[in-house]
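A single protein chain has been omitted from the complex, and every remaining protein chain is retained in its original position.
Let's look at chain A:
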Amino acid sequence: MNAQHLQPTGSAYFIAKETERPENHTLSVLVDNEPGVLARVIGLFSGRGYNIESLTVSETEHEKHLSRITIVTRGTPHVLEQIKHQLERIVPVHRVVDLTVRSHELGQERPLERELALVKVAGTGEARVEALRLADAFRASVIDANTEHFIFEITGKGSKLDQFIAIMKPLGLVEICRTGVAAMNRGPQGM
C-alpha cells in the first residue's frame, strides 16, 4: 500500500517556495501610539524568527496618537506576506503597507528611502582636511567642530551612508549614530 510514496510528489506548491529567494522589503506600519506597541511589533519579529534590518519609529500624527514604524526586513515573498498578516493581527496596528510591493505596483523600482547619520571624526593635519573635503563631496554638513574633530550630519540612501562611513574610517572615525530608514512611495497617493 505504501508503494506510492517512493514516487516523487507532483506538488507544485512547495517547489515554488523552495526556489524563492530572500528579498529586502520596507514595511510601513501605522499604529496607535500607546505603551508597549513597539514591544509588540519587535516581539513578533523575534518570536517568529523574522529579520529586522532596520527599524525606525516616531509619532507622526499627534492629535490622533498615531505613530509610523518603518521596518526593513528580509525574507522570501512567502515569509514577507506572513510578516504583513502577522503585523495586521496586532490590535493597535491600523495598517501595514509593504512599500516595496507597492512601488512595484506603481511601476517603480523601489520606494524612496532616506537615512540620517551623525558621524564624529577626530584628527589633525592632512587627514582633517581630507575629511572635510570628502564631507563636502558627500554633501554632509558640519554641525559641530573644534580644532581636533568634526561631527558631520549626512542624509541619503543607506548605501551612501555606508560609503561615507567607510571612507571616514582611516581618517579618524570615532563614532557613528544612524537613524534607520524612513521611507515612503513616490507619487501623490498616501500610504
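Convention: a residue touches a chain if its C-beta (ideal position, glycine included) is under 8 Å from a C-beta of that chain, and two chains touch if they have at least 3 such contacts; residues count from 1.
In this text, contacts and distances are computed from a predicted model.
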item	value
Chain excluded from display, named as in UniProt, from "Acetolactate synthase", "ABC transporter ATP-binding protein", "Carbon monoxide dehydrogenase subunit G" or "NAD(P)H-dependent oxidoreductase subunit E"	"Acetolactate synthase"
Per the touch definition above, residue among A:86, A:108 or A:155 touching the missing chain	A:86
Options A:43, A:170 or A:187, residue touching the unrepresented chain	A:43
Residues in chain A touching the chain absent from view	1-2, 4-5, 9-11, 13-14, 16-17, 31-32, 35-36, 39-40, 43, 47, 78, 81-82, 85-86, 88-94
